[in-house]
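All protein chains of the complex are present and in place, except for one that has been dropped.
Chain nomenclature is as follows: A and B, assigned in order of appearance, with residue numbering initiated at 1 for each chain independently.
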Amino acid sequence: MDKFDFEADNLSFFYPGETVPALDKISFRIAPGEFVLITGRSGSGKTTLLRALKPSLSFEGEYSGSRLFFGKDPASFPAVEEAQNIGFVLQNPDFQAVTHTVRSELAFGLENLGFDTPTIRMRTAEAAAYFGLEDIFDQPLSALSGGKLQLVCLASIIALHPKAILLDEPLSQLDPMTCDSFIGALRRLSLENAITVILSEHRLEKVLPVADRIFVMEDGKLTFDARPCDITKKELEKNDFLKAAVPSSARIVAGLGMEPGSALNVRDAKRLLDSVFPNEPAYKRIEREENGMETATPAVELKNVTFSYDESKRVLNGFTLTVRQNRFVGILGANAAGKTTMLRLMGGIYRSYAGKILLFGRNIKKYSDKELFRGTVALLPQKVHMLFAGNTVEEDLRRVLDTVDLPKEEKEELFSRTVGFFSLETLLSRHPYDISQGEMQRAAFCMAMLRRPKLLLLDEPTKGMDALFKRELGEKIRSLVKGGMTVVAVSHDSEFCAEYCDECAFICDGICSKPCPSGDFFSDNFFYTTEANKISRHIFENAVTETEVLALCRKNQNGR
Amino acid sequence: MKGCGLKNAHPVVGFLYFLSVFLLSLSMSHPVIAAVSLLFAVFYDGYLKGKKAVKSIVFAVVPVVLFVPLINGLFSHYGVTVLFVMKSGNSFTFEAVVYGLFLAVKFLSVMFWLDCFNEIIDGDKFVYLFGRFSPRLALVISMTLRFIPMLRDGYSEIEKAGRGIGFSDSDKNLVKKFKDTAHKLSVLITWVLERAIDTSYSMKARGYGAKRRSAYSKYVFTSFDGLLCAVVAALSGLSCFCVFGLRALYNPIIIIDSFTLPDTLSFASFVMLLLLVYAVDIREKKLVKPFEERKPDGYLMYG
Partner (left out) sequence: MPKKSKRPLIVSLVCFLVLCPLTAVLGALFLKSRSYYLIAVVMIFEAIVPFFFYFEHRKIKTSELVTVAVMISLCVVSRIFFVFLPQVKPMCAFVVVTGCVFGANVGFVTGALSIFISNFAFGQGMFTPFQMLAMGLCGFFSGLIFYKKDTVKNRLTVALSGAALCFFVYGFLVDTCSVLMLDAVGSINEAVGIYASGAVFNLIHAVTTFVVLMLVIKPMNDKLSRLRIRYGIFAYQ
């Protein structure tokens, strides 16, 4: 008989007092060493399912059906054995770490299970060496970046020598670079040490290539369970979420009428595209409308801005950038390139610098705080929860509304209009920490809009968002820009910028490239570009989004 | 690095050393011993902290040496040598001033030893010490040390986030400013309280409470640490003889015991105790030396 790490048979779960199941008759078996990716919209039951696979963290409520861990049911699965064999990594690295140094964090689990000092010394050293943490072994955790911290959290679990690790959206707080190294570590664990990995994530492009199996959750049901290469075109058409979530190579391939499972990465999709166009196609360029970028008046101009946090290194060095009105401009760049700093300077949060910043033609230093923040500019931070403290979402929104200089009726009108725009009506009475990350982002967006800014600055607006939320956000921003607003977003998300931004620019080494239309920007780049462009650049000249690639393909195939 | 001998030694050595020094310094009543203790304390502080120590030496020594005798003179009127009679009719005596001076020296010596103690013993060593007696308390301290920098960073994030959506802190209105700060703190507290639940999940996931917890520490107790402990204990024991044996009286007349031969020997061991820290440092440096000396050979080989 085959052995399985996890088995679920008709597993259902109800939260206390709820009649709608949070998990609905789920059945699966996970063999040792499998790398399983669980995906689905936020609120579809990913976390509930993962927690159900770790008895000590399972939500309280009513479980029915059966679940077995290494052949044992939860009641006969000792806590010590569970802690040792099933590791669990949570979403937020900051609060996952318990102690104050890397060393004690790595030892934490081992101490809990009563290992003796020599064993702990060996195991922590081994884990640190495996994950390349020796250099920071004695550092306080507060000195580490989010990515390193997440790696420490993983290492502290691996030090227990688990048979399986469960990870609940471990990537959502990481930037693309650290994201890659984290996935690399997981892949090594799975391939080299045969550790079972079960990971929930809603952005698939990074994880899908390394996963053995993909689960799609929908309203508590397990609607899809297959190998990634078995993802079919039919399935994509049926499943809206999956379609939005798969890498764009898969969508392009599906658009060309082939099975997406066969091309989940750029290389394979490129080969398929090659087979479609063995000869040079007739149409190689997408014609885009000129949007008159040189003529519009500038909303914000940075001229030779220089800024630093300490004397040793300048973050921005002679930084020059002009953003014209009524545009959605995306700024891309690596970590610590100065993106957030630039945004904060534009938003008047940092005030000391050399150079000149003009906001709608006027020096930013001439603005009073009131003029600046109430009606001119608003900056939405990356960590939106840093804006909420009330008992309800409404309380926090009203706090902003109170300081808006408008007559009472107009205020109320503004409030209901903005709340309606972001469809927050049902969330108003909830506690800010009871709503999902995406919903909180929306509420924060609403908060910024209550200020009626002419210039909206967004810091990583798509971080941790699922594909459908992203689409919604992109469309919201488009409609705001249509209404006359200027939006500047700094982001790592090339796909999002290519799809929704008018212009893009690149920050590197403290300076910024000139913003140019997204199409041109991405077709000129080699690494910082979209998958669609990487797939098609040897055939087409300037297609950067899937729609463009597919449009060109069709044009060539139909001869029109 | 200065003081690395004691810093790198097992925490027990450091604790034992400073405990002995504190106890001896607190129970001495002979002015010469107190003065020697102060002298060594100030010197060690300067040795450990370099220029940084100068400020604390000037700002602590001068006022205490000036004020404590003065205050003692103003409030205590014992003694036979009247310097002058105050308006209240009480006399300001030489004996009271001298006793005040002695108190100041004793107080300062403890203060400076504490300063050295703070340099040598860091949070980690305390966590280790607590871990021996109370693992739960040690864990709470460690968690607190984790949360404090997070709160600090979180607050600065909140400040910027708030400014970005129009809660500016450059409001002139003081009441408003105060309210604003209160709100920011409220955001901070909500954030940390709500998210801390994740910490407890992460602890449970790694088996906290599943079994009796063992205490791991990076410190290794070497035979040299054992030797040091023995030496510290022996020297402190010998020092007790002069520290407790020699007395001085200030009321009504000043009588200071003179040193006998055993006292002198005991006093010598006290001085040796205070010199021990330098010896440990010298040994530590010796451990490093051989590798430094080997370097030129290596260069020669390639040269």
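By our rule, a residue touches a chain if its C-beta (ideal position, glycine included) is under 8 Å from a C-beta of that chain, and two chains touch if they have at least 3 such contacts.
Note that this is a predicted model, so its numbers are computed, not measured.
Trainee: If I consider the whole complex, including the chain that's not displayed, which of B:C4, B:L23 or B:V271 touches that chain?
Mentor: Of the listed residues, the one touching the omitted chain is B:L23.
Trainee: Of B:S20, B:S37 or B:N72, which sits in contact with the chain we cannot see?
Mentor: B:N72
Trainee: Which residue, B:V21, B:V105, B:M203 or B:L274, contacts the hidden chain when the whole complex is considered?
Mentor: Looking across B:V21, B:V105, B:M203 or B:L274, the contact with the absent chain belongs to B:M203.
Trainee: Where the complex has a chain not shown, which of B:C4, B:L114 or B:I254 is the residue touching it?
Mentor: For the chain that is not drawn, the touching residue is B:L114.
Trainee: Which parts of subunit B are in contact with the chain that was left out?
Mentor: Counting only subunit B, the missing chain is touched by 23, 26-29, 68, 71-72, 75-76, 103, 107, 110-111, 114-115, 117-118, 122-123, 126, 134-137, 139-141, 143-145, 147-148, 150-152, 182, 186, 189-190, 192-194, 196-197, 199-200, 203-204, 208-209, 244.
FYI, only the chains that are shown with their structure count from here on.
Trainee: Whole-Å distance, subunit A centre to subunit B centre, using C-alpha means?
Mentor: Whole-Å distance between the two chain centres: 47.
Trainee: Using the touch definition up top, name the residues of subunit B that touch subunit A in the complex.
Mentor: Interface residues on subunit B, with respect to subunit A: 123-124, 127, 139, 142-143, 145-146, 149-150, 153-154, 157-158, 160-168, 170-171, 183, 186-187, 189-191, 194-196, 198-199, 201-218.
Trainee: Which positions of subunit A touch subunit B when the two form their complex?
Mentor: 54, 56-57, 79-80, 82-84, 87-88, 90-92, 94-101, 103-104, 107-117, 120-121, 124, 138, 140-142, 153, 156-157, 160, 344, 347-349, 369-370, 372-374, 378-381, 383-389, 399-400, 403, 432-433, 447-448, 451, 457
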